[in-house]
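With one protein chain held back, the other chains of the complex are shown just where they sit.
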Amino acid sequence: MQLTILIHCPDQTGIISAVTGFVHQQKGNIVYLDQHVDKQAGVFFMRLESEFEQPVQLDSFTEGFGQDLAQKFDMQWEIYPDWYRPKMALFVSKYNHCLYDLLSRFNSGELTVDIPFILSNHLDLKPIADQFGITFYHVPVTKKTKEAAEDKQLELLKKHEIDFIVLARYMQIVSPKVIDVYPQRIINIHHSFLPAFAGAKPYHAAFERGVKIIGATSHYVTEELDAGPIIEQDVTTVSHSHSIKDLIVKGRDLEKIVLSRAVQLHVARKTMVYNNKTVIFS
Amino acid sequence: MQLTILIHCPDQTGIISAVTGFVHQQKGNIVYLDQHVDKQAGVFFMRLESEFEQPVQLDSFTEGFGQDLAQKFDMQWEIYPDWYRPKMALFVSKYNHCLYDLLSRFNSGELTVDIPFILSNHLDLKPIADQFGITFYHVPVTKKTKEAAEDKQLELLKKHEIDFIVLARYMQIVSPKVIDVYPQRIINIHHSFLPAFAGAKPYHAAFERGVKIIGATSHYVTEELDAGPIIEQDVTTVSHSHSIKDLIVKGRDLEKIVLSRAVQLHVARKTMVYNNKTVIFS
Amino acid sequence: MQLTILIHCPDQTGIISAVTGFVHQQKGNIVYLDQHVDKQAGVFFMRLESEFEQPVQLDSFTEGFGQDLAQKFDMQWEIYPDWYRPKMALFVSKYNHCLYDLLSRFNSGELTVDIPFILSNHLDLKPIADQFGITFYHVPVTKKTKEAAEDKQLELLKKHEIDFIVLARYMQIVSPKVIDVYPQRIINIHHSFLPAFAGAKPYHAAFERGVKIIGATSHYVTEELDAGPIIEQDVTTVSHSHSIKDLIVKGRDLEKIVLSRAVQLHVARKTMVYNNKTVIFS
Partner (left out) sequence: MQLTILIHCPDQTGIISAVTGFVHQQKGNIVYLDQHVDKQAGVFFMRLESEFEQPVQLDSFTEGFGQDLAQKFDMQWEIYPDWYRPKMALFVSKYNHCLYDLLSRFNSGELTVDIPFILSNHLDLKPIADQFGITFYHVPVTKKTKEAAEDKQLELLKKHEIDFIVLARYMQIVSPKVIDVYPQRIINIHHSFLPAFAGAKPYHAAFERGVKIIGATSHYVTEELDAGPIIEQDVTTVSHSHSIKDLIVKGRDLEKIVLSRAVQLHVARKTMVYNNKTVIFS
């Protein structure tokens, strides 16, 4: 049996020693430990994986951890057993490349989540949901229906007990009402190397500016548009010979790979958020 | 003997045929041809290298080219013989990594320019100029002396018949007076992947934003700060574990390589500028 | 209407001039031209795209081209109209990531081919073929049945008038009998940066050697295993912390992107082969 422990707390001496001592005492073998200290903010972050030959009582382990350590060091902490399998909702619009990439990883067993549903404001991608046998909800969004649409979204998210949302080129601004329920649990893909070309039509803006590199950025969604904590970025080279259409085509491969990497990091509990930035564990 | 021909003109049919026909008729063998059509702007760009077994009278070749082709197609054009060796001035401040990189390439014969002088507002890098046996001018710049300093710069540039200027981390804003004399002939290195983090302290801004990629951008200087035509860009990955100081150190390697590549492209006459963008020939 | 012309011939003066003159005379506007001279081998390569406002009689254009130019310069040449849409067969085995990537591009209209069938020595991927509505042939290969299997393959390829074959992690050595019928028209993906780690189990070999970079290589299949002309390569960084399984997972993303890029280059007629190397036009 394996446990993953995530911690952040005010930095002080003795944290690693105390935590690893506790795990050792519980007969756990630490197979991975990565830590980070944000010296400016004075915050300590740690991710630890531990193997236990004997089955662990998760409740008592957690209780002990809370009493012995969390209080003493004023920790924020999470513990995940290896059988944890989060429920992911996919929000899409008309582009299919990110959706295909995520679903094919899901089908291969590479992406260890459940996908209770795909939601879209258009019907275009319903055939793909059907192809993969996943429930598809069509929730159109217009200026008039926006509020009702959000209520519908929240209702579906609640009903299916969704843990986190992936905006796989959803093309709509997610309302604060939804963000509040899913803080640091909505993952978006933006088609530029943010903070360059935030907002709409980044490929057009990149073409206009004549950059030699384009990129894609996956980030957690916050109320400020395209300004949330960055999880993953990647870039590719372009030249004067590429049209806007070429940029869009080249960018698609970046978008799908960057988004899938970000989702994998989230699922593996390798991300922590602090001060609108991420710590990404190795 | 070898000639390099650069052209841009309004796009129409028959340009390549006419130009290559002219070169063929002058007994030239085309060893390289790259062209680009900006369809939005309706502009045709071409770079052509031609070998001649017999020595060519440059004057009469140029005259013939002008009469037969340039007028007909309304061309902007330049012709460079292979013995052309431009005069480059280096403007520096206190950072030495770009200066060292350029001078070591110069010393190796990799960079085929003359360097009549290095100019700085500080004395810190004078020892490096001395090390490499290059004239060093110290032209301090303060609010009060800025205008006089620019006049001094222009005087030195003129006296030494400088063809183009490289700002190797010069850290000062170049005045429009100087830019006007050297349009598209002042090359700057900016320590971010523009247009992200334009202006001062880009590494601090990158750290604050929590990006996973940092970059460097070399561009021609125009009156609008950090907004000139981009010649070359490159990036490298960073993580939460990197401090601002780490970003600065990692960035130095990018800056020097990107600036040197841009200078090499300029010297090889592989750059053309149009609509505040560059065409970079292969 | 648009034509793409591909040429290679012994290098001599006047080729570009003659070809562009011919196109100009046929009232074509050259919108793209890229050429390359292999100086060692003395061979000239060119790819040219031309737009015609009036419809062109392909037969008479081709005949004229042959008479006026091809004979004179001893050219190998191909001419493709813009409506050309090749027929691609997919050979797969048990891995599905390359297959999913190609089929999702096909479904999006990004990959402009016809796919008459998918062929495999196993039944594992039949559901994906079904998902996408493409004919699936199961042709098992054992030592005993290898020869019969190849005959079956050739029969299917002929029956469906296949233009080129993509081995999307086929995991079987293709017989010379098939290669002879499809010279430079079988595209393979190898999961290493060839020539490093040729042969089987490259990720195991990469792990053993402790490299810091892994790669993938797409190449045309020749009789010598993993030694055909390279079309496309890409790499990603790895570290001591990655297990063999991690390398396999990271490599999958490289494999699918590199293979899809190679297929796109082939379909766009941007590849030429000479001396077991490729010229890849821009």
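Lettered A, B and C in written order, each chain numbered from 1.
Assume a residue touches a chain if its C-beta (ideal position, glycine included) is under 8 Å from a C-beta of that chain, and two chains touch if they have at least 3 such contacts.
Here the structure is a predicted model, which means the values were calculated and not measured.
Put simply, the hidden chain is in touch with A, B, C once you look at the whole complex. Checked against the hidden chain, the listed residues C:Met75, C:Val263 or C:Val279 yield one contact partner: C:Val279. Although one chain is not drawn, the whole complex shows that of C:Asp101, C:Asp163 or C:Glu232 it is C:Glu232 that touches it. Although one chain is not drawn, the whole complex shows that of B:Gln2, B:Gln26 or B:Ser104 it is B:Ser104 that touches it. Even with one chain removed from view, chain B keeps its contact list with that chain: residues 96-97, 100-101, 104, 107-108, 110, 131-132, 241, 249, 252-253, 257, 260, 282.
One chain of the complex is left out; on chain C, the residues touching it are 36, 38-39, 193-197, 209-213, 215, 229-235, 239-241, 243, 276-280. For chain A, the residues touching the absent chain in the complete assembly are 13-14, 16-17, 20-21, 23-24, 27-35, 37, 282.
Here is the rule we use: only the chains that are shown with their structure count from here on.
Taken as a contact graph, the chains are fully connected, with every chain touching every other chain.
Relative orientation of chain A with respect to chain B corresponds to a rotation of 180°, obtained by superposing CA atoms and rounded to a multiple of 5. Chain pair with the highest count of contacting C-beta pairs: A-B. Shared numbers divided by all numbers used gives the overlap of an interface; between chain B and chain C this overlap exceeds half, so the copies present the same residues.
Placing every chain at the mean of its C-alpha atoms, the farthest one from chain A is found to be B.
As a whole-number value, the distance joining the C-alpha centres of chain A and chain B reads 41 Å. Looking at chain C, one finds that residues 282 touch two or more other chains.
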